[in-house]
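What you see is the complex with one protein chain gone and the rest in place.
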Amino acid sequence: MGKNLLRSRLDGSLEGNVLQFLSSLKEDLWIVEEDIIGTEVHDIMLHEQGILDKLEISTILISLEEIKERFKNNNISLDPSFEDIHPFIEKCVIDDIGIEIGGKIHTGRSRNDQVSVDLRLKIRKELNNLASKLCNYIETLVNLSEKTLHAFMPLYTHLQRAQLGIFAHYINYYISQSLRTLRRIEEIYQRINLNPLGACAIGGTSINIDRKRTAELLGFAGIVENSIDAISSKDFILETLSSLSLLAIQFSRTAEDLIIWSSREFDFVEIDESYCSVSSVMPQKRNPDTLELTRGKCSKIIANPLTASIIIKAIPSGYFLDFQELKMLLKNSFELTNSIIDILIGIFSSIKVNHEKMKKAIDESYILSLDIAEILVKEYSIPFRQAHEIIASIVKNSKNPRELLNKKQIESAIFKILNKKIKLPDNFMDTMKDLETCLSKRVSEGSPSPKEVALLTMKFKEELDIIKWNLSNRIKEIQNADLLRKNLIKKLTEEKP
Amino acid sequence: MGKNLLRSRLDGSLEGNVLQFLSSLKEDLWIVEEDIIGTEVHDIMLHEQGILDKLEISTILISLEEIKERFKNNNISLDPSFEDIHPFIEKCVIDDIGIEIGGKIHTGRSRNDQVSVDLRLKIRKELNNLASKLCNYIETLVNLSEKTLHAFMPLYTHLQRAQLGIFAHYINYYISQSLRTLRRIEEIYQRINLNPLGACAIGGTSINIDRKRTAELLGFAGIVENSIDAISSKDFILETLSSLSLLAIQFSRTAEDLIIWSSREFDFVEIDESYCSVSSVMPQKRNPDTLELTRGKCSKIIANPLTASIIIKAIPSGYFLDFQELKMLLKNSFELTNSIIDILIGIFSSIKVNHEKMKKAIDESYILSLDIAEILVKEYSIPFRQAHEIIASIVKNSKNPRELLNKKQIESAIFKILNKKIKLPDNFMDTMKDLETCLSKRVSEGSPSPKEVALLTMKFKEELDIIKWNLSNRIKEIQNADLLRKNLIKKLTEEKP
Amino acid sequence: MGKNLLRSRLDGSLEGNVLQFLSSLKEDLWIVEEDIIGTEVHDIMLHEQGILDKLEISTILISLEEIKERFKNNNISLDPSFEDIHPFIEKCVIDDIGIEIGGKIHTGRSRNDQVSVDLRLKIRKELNNLASKLCNYIETLVNLSEKTLHAFMPLYTHLQRAQLGIFAHYINYYISQSLRTLRRIEEIYQRINLNPLGACAIGGTSINIDRKRTAELLGFAGIVENSIDAISSKDFILETLSSLSLLAIQFSRTAEDLIIWSSREFDFVEIDESYCSVSSVMPQKRNPDTLELTRGKCSKIIANPLTASIIIKAIPSGYFLDFQELKMLLKNSFELTNSIIDILIGIFSSIKVNHEKMKKAIDESYILSLDIAEILVKEYSIPFRQAHEIIASIVKNSKNPRELLNKKQIESAIFKILNKKIKLPDNFMDTMKDLETCLSKRVSEGSPSPKEVALLTMKFKEELDIIKWNLSNRIKEIQNADLLRKNLIKKLTEEKP
Partner (left out) sequence: MGKNLLRSRLDGSLEGNVLQFLSSLKEDLWIVEEDIIGTEVHDIMLHEQGILDKLEISTILISLEEIKERFKNNNISLDPSFEDIHPFIEKCVIDDIGIEIGGKIHTGRSRNDQVSVDLRLKIRKELNNLASKLCNYIETLVNLSEKTLHAFMPLYTHLQRAQLGIFAHYINYYISQSLRTLRRIEEIYQRINLNPLGACAIGGTSINIDRKRTAELLGFAGIVENSIDAISSKDFILETLSSLSLLAIQFSRTAEDLIIWSSREFDFVEIDESYCSVSSVMPQKRNPDTLELTRGKCSKIIANPLTASIIIKAIPSGYFLDFQELKMLLKNSFELTNSIIDILIGIFSSIKVNHEKMKKAIDESYILSLDIAEILVKEYSIPFRQAHEIIASIVKNSKNPRELLNKKQIESAIFKILNKKIKLPDNFMDTMKDLETCLSKRVSEGSPSPKEVALLTMKFKEELDIIKWNLSNRIKEIQNADLLRKNLIKKLTEEKP
């Protein structure tokens, strides 16, 4: 039997450049372990259904285990005359144990459901891995949040100083977003953790297979029922890529924050030197290269779901080789995301927060305007819109932010706007004179008062615990299936008649 | 008090073209009802917290109710000197009831949290509306599926005839995808159905507001805690756009299927004339215009999350006016999606399935190859890879698909490939001779055998029931909050001292 | 004759929602003038070819001129039962002058080539309009460049202060990019300025038309030859959208520069109040809203070619209604781009450059490091890599940038790194002590020395003159064709037999 298992009908063989064009052989190494496991499980089920006998399953499993081992040890040379990994492995088995038995491993399935099961197994693993990394990232942030509860800082909108806050409040905002990503991963996981095997090419099989059993042996929570759905629908890939894209947008904005804050003009934070580079010609510069690359790499993660959409959108139902390009988009998005999380963990673990510079920015600014206007509202029943106007009239003509706290100035502005005299007490500005007190007046839930921030950090920790518990359960289910499969393989191969 | 409430500090007023550039006034009409409701609820809470007295809240609510009514009846003229709807409505109230009371409606909040609450209320409503439409769509498909259980049809991969199936199997595949979309909507809804109000500009407020109470009055399930998160995070918009994009990809592929099947060369289905157009010059043509436009409009829905990503990705944390462009992307995606669902419901309700043409395509093809190969596997223990080769050798030299069912041909191919003689019984091909029997042999779960297909349709109906029940609960919660709010408004306005 | 000219073959008429789904009637108003002109020209040619007689052409032209006038004066009500403007106008003509003559206007053409000619005429006009606006923009920048030749400023890479420069140097960089855009417009224009009319539906016509003559009457430089190419290829749309996208990326980055420079922390420029807004709650803030919206709107322009690509990529050769969605992308990109240019012209005309703050940033920084290292290279033959190291060693341990100019410090650093004593003269730092002199030493072409900058501005003005001359020629060619057509129409309608 010739090399190319599937081309028996065709006369011409593929020429070198065509094969290279078609080939996903190297890219398939990303899923080779999943592929072999999928085959093992499928064949065990065939045995249990009476389609392979004891000798056959034992021989097949011994061969597959050995091939898996050789891949692990990089002890196998890919034959470039194969377009992809699936017939290559079938060929290895046949070479190893002969066509009579080896020729049976592909009974009752097709490359289409095989590719799909490989990708689902792989994405499942990657999602758990990513979730675990994200948990570490959140723990780093929680730690930083707890340490910067009293690092006063202007909060910015429109890149303009808006309200007084603390550094920890920004960190908690980063945490919120990552926790939502973790929730999204849990949801997506449920739709991915389903077994497409047995859909065959597109229309199932007349071989008496048991799809629920292969699902069980692979640790899937159920099966993708409709056989067209199993091989044609790619929403499980798209929603994976999209959720990584959401995360990348968040990371890019976080990097943007840090780049701005570490400019000399802001100087609020110092990125550790181990995450910076120096100019090749300007020795004075310290460039936040890792953060810039984070932004750059995020752009790729953000574009990947769109690339996948262009591919998928353009074709009718069924399986098409266009889909082959999706695998590398997934690999790329996962790899980039993982590397970025590692970098951000490193940066946030070593970042220095420059309390003095942030304090100086506060002192130079009119950042307490709203708080003062709200005093007028609360203490003197001035309608907010007029309180706003009163403070605005002071700011407008002022050269020095201290004037904002000047009783006389305010009294005169009140008179100008409201045309009535209000006498302010001498202690009018007491709550404004130190930042701690001022912030403690921000009583709204989720505000940047240290008390509210600390409270929220506590809640985050509790939510993280739940998420970690869910994650460990997902991992356990896979481990249980692994164990079940390994025990069966052990039993079936030892029993060799 | 001058027109522009907020510009008291600035000397220059905005010139016409700048205002036009900035203005989202017309676009804001999409959220004007949500905006007024948000203000009402906020002010009721201010009253309950003792910040507005009885007279004030009563006066304010009467004015807001009237303004809402005027918007409903298109009985209000937008003043183009306002950049957006929020200060315009505040101005209307002040014009109506005076600055002393009207100037208090914006106490303890900001345009930033206001915009966010408006969008969340609007998306929530749109998602429920879309879910309801999708349920109708699925019901149309279920109906069609049940009617086409015996419409035999080739299933295609690579646009090549692959396996025998039925039309209903394709329909069920469409249903699967839509059901997943409904599940995604449920998930997203939980993250959207949270109250950002009270986050204020970015750092909360020192006014003693009660965020949980406004959440309750708006029917939100909780609050967006961290105040930066409430005004800076736009993942709730992105994941809404992304899930509509997933749906659009599905619809585009469905349209593609129907366009191909309704070409003269395929001729499997006939799109009703009420969904077709005629050429301006070629009277013989019947163009499936609605399906082509479906594809074209889907491209916009698919691109929208990317557009939103480009906007959001590029900016640091905080609120920026770049975000203003997001609202129209949402409106656009919802409107397009809704219109497409209506069209598809109409098309699937009136589609004619051409049984004869599909049968002819089956008869002309080698589509039973795999089924026959599987008989060799099941009945004669021929390894699948060799059975594949045997059938391939027949196909290769064949001009007539009937030869596939020729006992002698198969025997001779077996001999050629396996070098052994196998004698096939005369009834060897019995299961192949009629399509119904042939399909009934496809025993794998989710296969296109009429039995499996009917079973799956049953399951879909059950899942749809659950989804509809969930949806009705979501709608009820909003209605309850509406009722609560309306009763409060009634009570507070009637009690006018 | 019934309303719908084209549907005579079909029984069913389109229902309301289907019509609304299909309809581009309102959107078509963007091209209605082009559409009527195209029809006039086509029919004049038919007359010249003997296909329409004198009476016919005269009657048709009178009717078309009147309809055109009614559209101009908004004196026509669109009939919503038409899917698009083309049959609607044909119907108007037939209603006006009867089927015997009116029924001939569409002879020898189709909606497909008609849509294509409309779009090419419209894009042509829009490109010229845009080019003219861009020339104004460049003139504004040239003016600003000439006024800021001595506004010393740090040049930034990685958002870190890199080298000394001047404000005008940034402005010239903006000019360079816009000039390239103008060159691209010239190139694209050549491919757009071709006549597709006469390609008919897809395969030409047996009517004896003269495509070169309609090209001449429309001012086109030639014809799109291959008839499939004329109706199926959309690269002329894509390259238009792409070149606007390139421009938008430039504008977005320019806006980003200005937003950063106008933050309180940088404070290098002041955006005029007429381009800023104030917070609804924080009276102290001045938000550069127009610049943020510029970025936001640029994102749409950037995404538009991608949306168009998704539409076009997905379909085979030929005309499909998917293309209908392209028109609004073009309109959107042109409108947004035009509005942004207007805003930027306004901002750059009124911007205030804060010399003192930029000077302060220079003085506080180590920005002259490279210049000093180059003195070591030039005067003392120290290899650049070591000179870099010498200055780096000073920077590393320095708290005060003035130390960079300290002779002793440098001598000691030289000794430390090179292990040899070099005695620097007392006037060693003379060229560094004032910024003007320092910059004058930057002798490389295109450097930010005021001399080089002024020289480049001169060159820009010369290039702009050439571009404006080319543009005026393009406009003249269209005007000539307009005149030719108008004269013909006058002659043909006056001669009415």
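As written, the chains take the letters A, B and C, and residue 1 is the first residue of each chain.
In this section, a residue touches a chain if its C-beta (ideal position, glycine included) is under 8 Å from a C-beta of that chain, and two chains touch if they have at least 3 such contacts.
Being a predicted model, the structure only gives us computed values, none of them experimental.
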{"item": "Among C:99, C:466 or C:483, the residue in touch with the chain that has been omitted", "value": "C:99"}
{"item": "Of C:79, C:229, C:363 or C:436, the residue in touch with the unshown chain", "value": "C:229"}
{"item": "Absent-chain contact - pick from C:149, C:217 or C:395", "value": "C:395"}
{"item": "Residues of chain A (touch criterion as defined above) contacting the omitted chain", "value": "5-15, 17-18, 20-22, 83, 86-87, 106, 109-111, 200-201, 252, 256, 272-284, 286-287, 289-290, 292-293, 295-297, 299-300, 302-303, 306-307, 310-311, 314-315, 320-325, 339-340, 342-343, 346"}
{"item": "Contact footprint on chain B, counting only the chain that is left out", "value": "157-163, 259-260, 263-266, 278-279, 281-289, 292, 306, 309-310, 313-314, 361, 364-367, 369-370, 373, 384, 388-389, 391-392, 395"}
{"item": "On chain C, residues whose C-beta touches the chain left out of the figure", "value": "1, 5-6, 8-10, 90, 94, 99-104, 106-108, 112, 155-159, 162-165, 169-170, 172-173, 176-177, 180, 183-184, 187, 191, 198-209, 211-212, 223-233, 235, 238-239, 242, 245-246, 248-250, 252-254, 256-257, 260, 298-299, 302-303, 305-306, 309, 312-321, 370-371, 374-375, 377-378, 383-386, 388-389, 392-393, 395-396, 441-449, 452, 456, 459"}
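The rule is simple: only the chains that are shown with their structure count from here on.
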{"item": "Chain centre separation in whole Å, for chain B relative to chain A (CA means)", "value": "23"}
{"item": "Interchain centroid distance [CA atoms averaged], chain B/chain C, Å", "value": "34"}
{"item": "Set of chain C residues in contact with two or more other chains", "value": "278-279, 281-284, 286-287, 289, 292, 306, 310, 314"}
